[in-house]
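Take this structure first; my questions come after.
A protein chain is absent from this complex, but the other protein chains hold their places.
Going in written order, the chains are labelled A, B and C, and every chain counts its residues from 1.
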Amino acid sequence: MTRAIVLGGSRGIGKAISDSLKLIEIDVFAASKKDIDTSNLESVNKFLEEHNETDILILNTGGPEPKLFSTITKEDWEKYHNQLFLGFCTILQKISINENGYIFLISSNVIKEPNVKLIISSAYRAAFAEVFKVLSKEYAQNNISCISIAPGPINTDRTQELIENVKEYEKTLPMKRLGEPEEIGNFVKGIIENKVKYLSGVTINFDGANSNYIF
Amino acid sequence: MTRAIVLGGSRGIGKAISDSLKLIEIDVFAASKKDIDTSNLESVNKFLEEHNETDILILNTGGPEPKLFSTITKEDWEKYHNQLFLGFCTILQKISINENGYIFLISSNVIKEPNVKLIISSAYRAAFAEVFKVLSKEYAQNNISCISIAPGPINTDRTQELIENVKEYEKTLPMKRLGEPEEIGNFVKGIIENKVKYLSGVTINFDGANSNYIF
Amino acid sequence: MTRAIVLGGSRGIGKAISDSLKLIEIDVFAASKKDIDTSNLESVNKFLEEHNETDILILNTGGPEPKLFSTITKEDWEKYHNQLFLGFCTILQKISINENGYIFLISSNVIKEPNVKLIISSAYRAAFAEVFKVLSKEYAQNNISCISIAPGPINTDRTQELIENVKEYEKTLPMKRLGEPEEIGNFVKGIIENKVKYLSGVTINFDGANSNYIF
Partner (left out) sequence: MTRAIVLGGSRGIGKAISDSLKLIEIDVFAASKKDIDTSNLESVNKFLEEHNETDILILNTGGPEPKLFSTITKEDWEKYHNQLFLGFCTILQKISINENGYIFLISSNVIKEPNVKLIISSAYRAAFAEVFKVLSKEYAQNNISCISIAPGPINTDRTQELIENVKEYEKTLPMKRLGEPEEIGNFVKGIIENKVKYLSGVTINFDGANSNYIF
């Protein structure tokens, strides 16, 4: 039976992906923050002792609180360096992905259009996008597809917290609504159940036509 | 019943998309070059007289023969200006896409990494990418998703003609093989059957990790 | 003596570049629309009969009036296809650039972040950017540098016409002002007078930190 590990799998986008994959008879381990805290490399290494192999891996983690550049401390940088970058690198250095597998990275569209309040997220997620791009060429040799999804405004608890008046904000969006986590879950499911493999090394905005950059 | 029009639907990637959509009970009109020749605006307008409304539209057409810049004639430019750009603009000006519909553009990854031999294709496909991006924001108001797929080396008759020694070429690719048209067909099917709508205004490389640009 | 041809050299950015180059003892031919109208291929060909060789070439032309997609006619597309794309291609097919020369393209930042009102400009300027990128590799063999400048809001007559309340608009810009044409002129001059040659094949936004895309 195909197995999947979904990081941050107990809520938001991670939970939606877990739920979608369960519909197609995949044996999903939806890891919560208790199972693995990517901001803590000890926690990451301990997790890897028990989970060192999978068919499908979903790299997914929450982002930092909004913070202006001038107020970011060394501790902030180091925590999120671990959470958004070094934890994922450590996982990919140690975990074995089975042939014909998939790695999905849930990133953010702030890597293409960086955001003053989410500057930490823009920085470290962009750093990991570089690593993931390079590695996609190596994983390709085992027919493993590396797909990065860069969501825009999605209807999660976090978005509800970040944005003051969601109803007003939605009116400014091209689709007049936030995206639903289930849409990302179903997108991932659609790729896997249809055995789409040649989609790899790509960053896919998932933002309801909200971004402005041409590509 | 949901209806789809697939341009260039009788061969290659277009045929694969037609075949995939038929599997999910979509009423597909797979238009061949006899039905509509996008290099000929009269043919385009005649086609639109009979086909002025659909749920799903697949904008797809072959590219020009390889030609070096210095040898391209005014006639070449004008023919492919119609085929790769103006024909599609004319269609979008006149056809009505039903609410909750989809428009897929089958483009090429030479719009991101232009190719000396495919310079005509790089130029006019990039031009249309700009139009499609702008329009994605308008279509979003009716919950219509605009998705551009930019294939790399796919196993079609055309690729077999363009590349001298396909077997040798495949060894240079990250996945050691061309992509199959069916993978694109199944990718499109996966999006539609899973009702993924928030994916819009995006250009998705489909090239087996072959491109080098970060995004 | 080094010679330069500046298209659209009688006003706006073109005039500013002409004026700057004259300061460093370059023999500048500032071509006006009377000398060459790039929307008219006959005019282009006639110009090339007399001007078939130069050290420095500045490809520069005005853009179209703002127009929504649904209202653009076949005649509009064809006129600006000539003006923004095919005229420049014709020039580069026929003109000889001397070794160690320069070609500057004055484009627009709407090729990276397309604009609903300037959709024609976004499309055809992007198309030419593809051609210019490909050719930069060929020109490199003769140590000719190809530099594309993509201006944002610059203080020209055209901007004054396009924007209703310029004073209010300026307050929304990061630098709280439009750019001055002289800044572009001086930038071009700085590259040439300092013999910077390894800058080539690049598109440089010139927009006072106004764009949002990371690169």
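Rule of thumb we're sticking to: a contact is a pair of C-beta atoms (placed from the backbone, for glycine too) under 8 Å apart; a residue touches a chain by one contact, two chains touch by 3 or more.
All values derive from a computational prediction rather than experimental measurement.
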item: Of A:13, A:36, A:56 or A:86, the residue in touch with the unshown chain; value: A:86
item: Chain C residues touching the omitted chain (full complex); value: 112, 129-130, 133, 136-137, 139-141, 143, 146, 154, 174-176, 179-180, 183-184, 186-187, 189-191, 193-211, 214-215
item: Touching residues on chain A - with respect to the absent chain; value: 41, 69-70, 72, 74, 77, 81, 85-86, 89-90, 92-93, 111, 114-116, 119, 122-124, 126-131, 133-135, 137-138
item: On chain B, residues whose C-beta touches the chain left out of the figure; value: 111-114, 126, 212-214
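Definition applied: only the chains that are shown with their structure count from here on.
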item: Centroid spacing, where centroids are CA-atom means, of chain B and chain C in whole angstrom; value: 30
item: Chain A-chain C separation of Cα centroids, rounded to whole Å; value: 40
item: Overlap residues in chain C, where contacts from two or more other chains coincide; value: 111, 114, 126
